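One protein chain is absent from this view; the other protein chains keep their places.
Chain nomenclature is as follows: A, B and C, assigned in order of appearance, with residue numbering initiated at 1 for each chain independently.
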Amino acid sequence: MQLGMIGLGRMGSNMVRRLLRNGHRCTVFDHSTQAVGALVEEGATGASSPAELAAKLERPRAIWLMVPAAVVDQAIAELLPHLADGDTLIDGGNSYYVDDLRRAKELAAKNIGYVDVGTSGGIWGLERGYCMMIGGPLEAVQRLDPIFRTLAPGAGSIERTPGREAGRGTAEDGYLRCGENGAGHFVKMVHNGIEYGMMAAYAEGMGILKAANIGKARHDIDAETTPLRDPGHYQYDFDLPDIAEVWRRGSVIASWLLDLTATALVEDPALSGFSGRVSDSGEGRWTLKAAIDEAVPAPVLTAALFERFSSRGEADFQNKLLSAMRFQFGGHVEKSGGH
Amino acid sequence: MQLGMIGLGRMGSNMVRRLLRNGHRCTVFDHSTQAVGALVEEGATGASSPAELAAKLERPRAIWLMVPAAVVDQAIAELLPHLADGDTLIDGGNSYYVDDLRRAKELAAKNIGYVDVGTSGGIWGLERGYCMMIGGPLEAVQRLDPIFRTLAPGAGSIERTPGREAGRGTAEDGYLRCGENGAGHFVKMVHNGIEYGMMAAYAEGMGILKAANIGKARHDIDAETTPLRDPGHYQYDFDLPDIAEVWRRGSVIASWLLDLTATALVEDPALSGFSGRVSDSGEGRWTLKAAIDEAVPAPVLTAALFERFSSRGEADFQNKLLSAMRFQFGGHVEKSGGH
Amino acid sequence: MQLGMIGLGRMGSNMVRRLLRNGHRCTVFDHSTQAVGALVEEGATGASSPAELAAKLERPRAIWLMVPAAVVDQAIAELLPHLADGDTLIDGGNSYYVDDLRRAKELAAKNIGYVDVGTSGGIWGLERGYCMMIGGPLEAVQRLDPIFRTLAPGAGSIERTPGREAGRGTAEDGYLRCGENGAGHFVKMVHNGIEYGMMAAYAEGMGILKAANIGKARHDIDAETTPLRDPGHYQYDFDLPDIAEVWRRGSVIASWLLDLTATALVEDPALSGFSGRVSDSGEGRWTLKAAIDEAVPAPVLTAALFERFSSRGEADFQNKLLSAMRFQFGGHVEKSGGH
Partner (left out) sequence: MQLGMIGLGRMGSNMVRRLLRNGHRCTVFDHSTQAVGALVEEGATGASSPAELAAKLERPRAIWLMVPAAVVDQAIAELLPHLADGDTLIDGGNSYYVDDLRRAKELAAKNIGYVDVGTSGGIWGLERGYCMMIGGPLEAVQRLDPIFRTLAPGAGSIERTPGREAGRGTAEDGYLRCGENGAGHFVKMVHNGIEYGMMAAYAEGMGILKAANIGKARHDIDAETTPLRDPGHYQYDFDLPDIAEVWRRGSVIASWLLDLTATALVEDPALSGFSGRVSDSGEGRWTLKAAIDEAVPAPVLTAALFERFSSRGEADFQNKLLSAMRFQFGGHVEKSGGH
C-alpha cells in the first residue's frame, strides 16, 4: 500500500527501504534533502515539504512520523493543515505514551486517526525486520496491517513457543496491537527499560571479569584504603571476547544483546574508542515513573538508569559532599587514585 | 572416551545420556539406586559405591562430580582413597571458585588432576548441549577435550560473530578453557550473576505491564496513601503472553530467557502455580563478593539478588522497624492493604 | 495574629495548640465536630463550615490548610467563594510542589495569595516546634512571620553551625523561605526522600545485626540452598535496644531518627506489634521523579522507596515470574521456607 514517511534518520530510511523492497509505495520527506534524494534513487517519491508530501498521497492518507520525541508535536502541527478527514498519522518514534493519549484525543476531534508504534530493531531492522508494539483504534491498526506485516520480521526460523496455539494473532510475526492509544509506546517504553537492565547486567558482569586480576596490583596501606584480603583469589586475566562467545552457545544468558557484545569485544577488547558517557533517550526514565505511579518495585531497571546518569558525571556534586562530610568528621583527605 | 560420573540429578543424568548417545562409555554412581538403574538401562555401567566406580574405570581415570556445592568436599574425600597417580577429578557443579583453588592445590600434592567446569544449560542441555566454562591445567583440560566437545552444543546454526576469525579456539563450539583452576567456576559464577540481573529485568518489566491497569482501581484518600494523579494513564489490560511473544521477534531484548518467559506465560498467564519465594543457589552472592573485593560497582546484579532475599521474607524485621519509626515520629498506624 | 485553620488531624490540631499557647487567635474547622470542640475548649474559635470560618476572620484573612494532599484542591474550591482580595491561603500539608505552581497561578488571578509550607516534626512538633520550609511571594511570607516564628522551634539549645554568621536569616530559628511558590514543598519533598533513605539505612543495619546469629541455625543441603560457609562467623545474639542506645552517644550516626529507633526497640525489641507493611505518602515518589527529570542519580533514595513497595507485596507477580523462569530452565521447584 501507499505510505508517507517523515523523518529519514537511521530508522526511518531503512523502514522505507524495507517497504520499497516489498512492493509498497512510499512518499518521503526530511529536512535533509540528501536523505530524501537517497531514497528517491531507491524508488521512493520525494517531497520537499510536509504539504507536498500530503499532496502527493492518495486519501485516506497514512503518514508515518519517525522523528525525535521532542519534535513530534511540531511535525504534527506542520502537517495538520494539509490533512483531511479519515487520514491516519502513525508515530513510530520513541514518544512518551502520555503524549499519545493527548494527541489521539486532539486528532480524533478532527477525524484524523492516530496510531502509536514502538519500534525495536535498531540499525539491524532493514535486514531482520522490526519488532513493533502498536497502540490505537482497532480499525486503524487493521487498515495498516500490510505495512506492519512487511516491516515485521515474520515468524522466520524462530521456533514456536511450546504450548502456544498456532495462528493466535500476529505476535508470532513480530508485531502486535497491544491495546488502545498509548499502549504501543507503553510497551515499547517498558521494553527499553528492560533493555537498560539487561545491558547493565552484562556490563557489570564483564566489569567483574575484567577486574579479576586485581590481586596482581599493589595496594596502598593506609586508613583510606580497604586491604584486599586474598590477592590470590584475583589472579585471572580473562579473555572477554572468548567468554562472550562461549556464552552465546547454549548458556542461559544467550541473547541478541550478547551477540552484539561479542561483536563489540572482537572489534576492540579494550573498548578504547568509547569514553563511557552513556546516553539515555527517555524510555528508561518513563518506565520508572510508571513503576513509581503503580507502586511496583523496579530496583534493577532503576539502577541501570542511574548508572547511565553517573557515567555522565551527574553525581559529581553529591560525591563532593560525601568527601566533605568525611573530612568534617574524620579529617579524611581525598586520595587521588587507586582502588 | 571413558568417564565416571558421580551425582545423577537433573544435570548429571542428562550429561551421561548425551555422552552415551555419542559413543562415550560412562560408569555412574549416585546414592539413589533408581537413578543408577535408569542410566544402566540406557547403556551406562553402574556402580554401588565410589570405590566400585573407581575400580571399574581404567587408569588414568577421569571422574566427573555433579553434586551440590555443599557436598563436593565430602564426595572427594570418599573417592580419594580409591584414586591413583595421574587420575583427574572434574567438578562440574556450582562450586565456589575459591574452593577450587584449595582443592586443586590439595589434589596436586597427591598427583591428582583437578578441573573445574561451570556448566550452563539446565534441563535443556541434553538436547541443546551444555555451555561449559573450564578452569585447570592446560594438559588435563586437553585430555578431556572429547568429553567437552560432545557435551557442548557445537557451533550449530548460530552465526559466527562478525569480525571473529574462524578456528580461534573452542569458544564457538560452546566450551572454553578460561584459565587456571578456579577460572571455570569464576566465569560461571559471573554468568549466573548476569542471569539474575537479566531475569529481574524481565520480571520487573512484566510487573510494570501487569499493573498498568491500576487506574481502574479505587484508591483510599488519607495521609498514608499516595494519590494516583492521573488514573487515565493506567487503563491498560495487557496480554503478557502476547507481549513476551512479540518481543521474541526482532526486538533488542530477544533472548533464551525471554523464550522461557513466553513459555511460562502461555502455560499460565497468572503464574498461579508459584508463590513467589525465589531461591538463590550461591553464585549471585559470590559474584557480589567478588565485585566488592574488586571495588567494581554492580548495583543491578545486587538489586536482583536482594529481590530474591526479600521474596522469601528476609526483610520482615527491617520493614517492621520502618513501621515502628513511622509510628514514633508521626503516629502513623500500619494499613492492612492497598497501594 | 489571627489565623484560620482547616484540617484538625494530628498535625493541624497541635499547630493550633502551639499558636494558642503563644497568644495567637485561631479559628478552626474540620469535618469532625469533635476535633473542633476539643480546640474550642482550649481557646480556639470554632466554625461549622469553611464559609463560617471565612466569615469569622478579619480581612485580610490568613487561612492554613492542613489536609491530605488528595483533598487540597477540593478544600480550596469550597473556601474560594468566601474569600476576598488580599486574603492568603497557606497549604501546610504534604502537597506535590507541582500543584503549588498551578494553584498559586490560579489564586493570583483572583488576587489571593498562596504560600506553600512543608512542615516537619510530626507528633512531636507541639512540644519541640515545627521545622518549616516555605515557598511563596516574599511579602506574603513576611506578613505571616509571627505565625512561623511561633510554630518553629527557635534556636533553642542547638549550637550554631561553626562559621555561620549570626543573624543570617531565619534558618537558625527553624523556618526558611526557600524561594518562590513550590519551593517549600520541593524542599520538604526532598527532606522526606532523605528521611526514607536514613530510615532504611538504620533498618537494614538492624536487620543485619538481628540475623547475626544465623550460624546457629541448621541449613538444608540441596541445590536450591546456598551453604553458609562459616557458621562460626554468625554466632552473635545482639541486644538491639542497647546497641541503638550506645549509638546515640557520641557516634557518627547519632540522630533524632535513631533516638526514636531506640525508643521503639525499648518498647518491644521484637517489634511484634508491627506487620511490616510500610506505607509511603508521596514525597519519596516525587523526589525520585525530580531526580529522574534532573538526571541526578539517587539509588539510595530509590532503594528505600522500593523496599516499602515490596513490604506491601507489590513485587509478588515479578517474584512468581522469577520462580517460573527458574522452573523453565532448571526444573527448580520453589522451596517453602528457610534461608
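Basically, contacts are C-beta pairs under 8 Å (C-beta built on N, C-alpha and C of every residue); 3 or more make two chains touch, one makes a residue touch a chain.
Please read these numbers as outputs of a predicted model, since none were measured by experiment.
**Student:** Which of these, C:A108, C:I221 or C:A254, touches the one chain of the complex that we don't see?
**Tutor:** The missing chain is touched by C:A254.
**Student:** Taking the entire complex into account, which one of C:G121, C:G136 or C:G330 touches the absent chain?
**Tutor:** C:G121
**Student:** Please identify, in ascending order, the residues of chain C that touch the omitted chain?
**Tutor:** Spelled out for chain C, the touching residues are 97-98, 101, 120-122, 125, 128-133, 152-156, 158, 161-164, 168-176, 178-180, 182-183, 186-187, 190-191, 193-198, 200-202, 204-205, 207-209, 211-212, 214, 226, 228-230, 232-239, 241-243, 245-259, 262-263, 266-267, 287, 290-291, 293-304, 306-307, 339.
**Student:** Given the full complex, what residues of chain A touch the hidden partner chain?
**Tutor:** 9-10, 68-71, 94, 96, 122-124, 199-200, 202-204, 206-207, 210-211, 221-227, 229, 256-257, 260-261, 263-265, 271, 273-282, 285, 299, 303, 307-308, 310-312, 314-332, 334-339
**Student:** Of the residues in chain B, which ones touch the absent chain?
**Tutor:** 252, 280, 285, 288-289, 292-293, 295-299, 302-303, 305-307, 309-310, 312, 314-315, 318, 329
Going forward, only the chains that are shown with their structure count from here on.
**Student:** Based on CA centres, what chain would you say lies at the far end from chain A?
**Tutor:** Ranked by distance of C-alpha centres from chain A, the top chain is C.
**Student:** Write the angle of the rotation needed to overlay chain A on chain B, where the fit uses Cα atoms and the result is rounded to the nearest 5°.
**Tutor:** It is a rotation of 180 degrees, to the nearest 5.
**Student:** How would you label the chain A and chain C contact, same or different, if same means the shared numbers make up over half of all numbers there?
**Tutor:** Mostly the same residues form this interface, as more than half of the numbers used are common to both chains.
**Student:** As a test of whether you follow the contact definition, which chain pair has the most C-beta contact pairs?
**Tutor:** The largest set of C-beta contacts joins the chains A-B.
**Student:** How far is the middle of chain B from the middle of chain C, if each middle is the mean of its Cα atoms, in Å?
**Tutor:** Result: the chain centres lie 43 Å from each other.
**Student:** With centres defined as the mean C-alpha position, give me the chain A-chain B separation in Å.
**Tutor:** A distance of 28 Å separates the two centres.
**Student:** Taking the mean of the CA coordinates per chain, how far is chain A from chain C in Å?
**Tutor:** The answer is 37 Å.
**Student:** Give me the residue numbers in chain A that touch at least two other chains, ranges are fine.
**Tutor:** 252, 293, 295-299, 302-303, 306-307, in rising order.
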